[in-house]
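A single protein chain has been omitted from the complex, and every remaining protein chain is retained in its original position.
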Amino acid sequence: MRTKLATRAAAVTIVAAFTLAGCSSGGGSSQNNAAQVDRTLQLAITAPPSNFSIGNWSGGDATLFNSVYEDVLGFGVDGKVEPGIAETWEYNNDRTQLTLHIRKGMKFTDDTPVDAQAVVASLEVARKGASTSQNLSAVTSVKATDGSTVVVALSQPDAALLPSLASTVGAVGATKVLTAESSKLEPVGSGPYVLDKSQTTVGSTYTLVRNDGNWNAKAYPFKKVVVKVIPDATAAQNALRSGQLDVLPAAGTKETVAQFPQSQFTTGENKATAFGALWIVDREGKLVPALKDSRVREAINLAFDRDSIAKNLTGPGSAPTNQVFSPSGQAFSKDFLSKTPFDLDKARKLMAEAGYADGFTVTMPSTPVSTTFESTLTQSLSDIGIKVKWETVPFQDFYPKVFGGNYGMFFMYNGYSGSDAQDVKASLSGIFNPNQNTTPELQKLLAAANSASEADQGAAFRAVNNYLVEQSWNAPLNSTSGYYVASNKVKYTPPVSYGQNVKPYAPADSK
Amino acid sequence: MIIFLLRRIGAGLVLIFVVTAFTFFLTYGANIPVARNLLGNSANAEQIATLNAQLGLDKPIFEQYFRWLTSTLHGDLGTSYFTNQPVAEALAARLPVTLSVVVVASIITILVSCALGVASAARGGIIDSILQGISTIAFVFPGIVLGILLVFIFAIQLQWVPAIGYVPFAESPSAWFLSIIMPAVVLCIGGIAAMAAQVRGSLIDELGREYVRTLRSRGTSERSILLKHALRNAAGPALTTFSLQFIGMFGAALFIEKIFALPGYGTYAFNATIQGDLPAMLGVSLFGVGLVVVVNLLVDIAAGWLNPKARTS
Partner (left out) sequence: MTTTDIETVVQADAPAKRAGALRRLLRRPLGVMALFILASLIVLGLLEPVLNTHPPTFSSLQHVNAPPGTPGWPFGGDQYGRDIWARVLSSINVSLISALIGAGVGLMVGVGFGLIAGYVGKRTDAVSSWVFNLLMTFPSLVLIIILFPVTGGTFQSTMVIFGFFLAPGIFRLVRNLVVGVRNELYVDAARVSGLSNRRILTRHVLYVVRGPIIISAAFLASAAIGVQAGLAFLGFGAAQVSFGAMTSDAFVNIYSQPVQLVWAAGFLALLNGSLVLLGNAYRDALAAPQATVKRRPRRLLGEAVIKPAVSDTPSSKPAADATSGLLTVRNLWVKYPQPHGSEKAVVRGVSLDVAPGEIVGLVGESGSGKTQTAFSVLGLLPKEASVSADALAVAGESLLDKHAGAMRRLRGSAIAYIPQEPMANLDPSFTIGSQLVEGLSAGMSRREAKDTVLQLLARVGITDPVRTFKSYPHQISGGMAQRVLIAGAVAGRPKLLIADEPTTALDVTIQAEILDLLRDLQGEYGMGVLLVTHNFGVVADLCDRVLVMRSGEMVESGNVRSIFHQPQHPYTRELIASILDEETVRTDPAPGSARTHEEAL
């Protein structure tokens, strides 16, 4: 569903902005393809990258960004953090200090060395960067103790730090041009590819040429990657059909991909990429007093027939969910689904108990993203007496309106990052929690999860998940994965979070 | 003629000034939350204020306008907020795409509509009705349906032309032509109908004039009357229609660029608007109106060349 909506240029902008720059890799499939040196991979993105400068990556498809920059760490296909610039890393006992051991002998494409100082410089920029500072808010200092050791000190444990360093947040660029104006369009990194300016037309075509100096260059079988900007989904499908593209990771619904002839194309379902939720942001009842009452919020959760929404509205390639965590992660629990059954009687009873037997009226923003769900939301909520007034909002005004406290709740998608810690962080910040609501119980659970060891993290975040579901913090409805189509020339392995780098792609004859 | 052209150039500059000023005050005055949209969900108020100051958006609007005007006069249209590419550079890269399509579409339009118009004016009767019917259908038949059909047949089934994208002329003239021919065909359909009607109307007007009767009284052939005399005199009004068509096609290119994923002026305008990219929007309106002025000037010159009175004075 998300992908279908994303076909509207407008929707793309918003959805892309919410798709956190997680970092994942299908490393396994591409490790042994070093022989395929001269292949070209043709990909499409829906919107051009705005900016390659570190700290200012504004979200969306990060394939280009993470190909040009090598990040401090990398992501595995299963969500595990893998080595990047840092060969190894370790936390101290209370997990407030992270020590990174920098790989030796690496160079940026301007031939300057990738050393501890360079890592510190990039992370310092990221700490201030508008799009990254929040991810590094727990960091109090970043210091190079020697040429190949970096120590990151934290004010409190943060389980999202490692996944962050494995994403665009952890990108490391050449020190000289880090904040230079030129870095916006001519990035200098040490990643597996270099942006070839002569074959790049900003805003329409970006050409990556393999950087054979990268430590892991052998893992990248394509000599050249051409990324075209194609905002229109049908145009992209046409391009794939006519051989101008190799893969469409987010081609659309099962029905859409079924139209591609099997003799030339391979299709399959992606991992869950995003979820749609009714975000109940006015938990203090400033604008809509009723929302303060957890019984009302629970009633809202009970009013939705999530199975039917997934089955009929969003169709194959989507699944019901009532959680902000990715089904691919450890915190997610299928059992929690039974906590919010479709139960109108109970919902009405809860409304009555809370003193809203006659319901109330709520205004919600109508955006290109919400249109699909509007009639379902209107009907479901009216079943328990809540009348919805939709207000059309030009999406330029969406953020300010939400931050300005104009809405008690709204419908919006959020992308899965590939990490439980990041997912919950995202859902508790920004427009999804504009009043920064929290409770002591939640704080306690979060602190415990953040300081838990790798082995215990899953269970700890599941406890956070449990709390959010039971408190009816929000009303997540539906997670989507969608389908991919690949030409038979290319083998595509759906990653945990798509659009991060070229690792999921390999020549078809490689295995 | 020279004075006339100078006056038209002057009027064109006034038009450019008026339109851009109009756009500036409406768009910059609309309080589009640029910084918030640029920085996204996670930015805090302080970062937003900093960015606003960096972009100069915290200044009074007249000061902003003055700054824009001065730098524009120096050839600097500013840098796009969202792609960080200089606006002038971006537009310079994108105009050739749109112009290629529009110019090729124009050539097709002129050739086909003249042929249709002449046939329709000369034959009348059933042929006229048929042509009118076809052109009406073409006029109302949504271009995208035709676009989809053409893509399916020629790009996907036959693979004669690419389904999307643009190849610069300098890279390969034949690939360039293949990459724009389908968009051009789709683009010119509506224009052909309107132009053919105009040519037909002007021709019929001319055929009703007295000099035509006098030519006939001297035994001049119908062929010569139609193709030489009437067509030549009908060219003036047709040219005016054509200039409007050309500008219209420039606007309609927006839809075509969407279907064929062409990185042209239209998609740039679309993205700029959708993102509230103020410098890009201003650049788009400046280039748009500038192009209109240039086209009108060229049409004036062509009309002058066609009209012996203007040419010989």
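A and B are the chain letters, set down in written order, and residue numbers restart from 1 in every chain.
As a convention for this text, a contact is a pair of C-beta atoms (placed from the backbone, for glycine too) under 8 Å apart; a residue touches a chain by one contact, two chains touch by 3 or more.
Not measured: the values here are computed from a predicted model.
Visitor: Out of B:18, B:130 or B:158, which residue would touch the omitted chain in the full complex?
Guide: Considering the complete complex, B:18 is the one touching the chain left out.
Visitor: May I ask which residue of B:100, B:245 or B:296 touches the chain that does not appear here?
Guide: B:296
Visitor: May I ask which residue of B:95, B:112 or B:247 touches the chain that does not appear here?
Guide: B:247
Visitor: For the chain that's not shown, point to the residue among A:40, A:264, A:361 or A:375 touching it.
Guide: Among A:40, A:264, A:361 or A:375, only A:375 touches the chain that is not shown.
Visitor: In the full complex, which bits of subunit A touch the chain not displayed? Write them out.
Guide: Residues 4, 7-10, 233-234, 237, 252-253, 255-256, 258-259, 308-309, 311-313, 315, 366-368, 371-372, 374-376, 379, 392, 394, 396 of subunit A touch the chain that is not shown.
Visitor: Could you list which residues of subunit B touch the chain missing from the display?
Guide: Against the left-out chain, subunit B lists 11, 14-15, 18-19, 23, 26-27, 30, 32, 121-126, 128, 132, 136-137, 139-142, 144-145, 148, 204, 207-211, 213-222, 224-226, 229, 232-233, 244, 247-248, 250-252, 254-255, 258, 269-270, 272-274, 276, 281, 284-285, 288-289, 291-293, 296, 306-309, 312.
Going forward, only the chains that are shown with their structure count from here on.
Visitor: Averaging over Cα atoms per chain, report the distance between subunit A and subunit B in Å.
Guide: Using C-alpha averages as centres, the distance is 40 Å.
Visitor: Can you check the complex and tell me which residues of subunit B touch subunit A?
Guide: For this pair, the touching residues of subunit B are 32-33, 36-44, 47, 51, 82-85, 90, 93-94, 148, 151, 155-156, 159, 162-166, 258-261, 263, 267-268, 270-271, 274-276.
Visitor: Where on subunit A does subunit B make contact in their complex?
Guide: Spelled out, the residues of subunit A in touch with subunit B are 9-10, 13, 17-18, 47-48, 50-51, 58-59, 130-131, 133-135, 184-185, 201-205, 228-232, 234-236, 238-239, 241-244, 395-397, 399-400, 403, 429-432.
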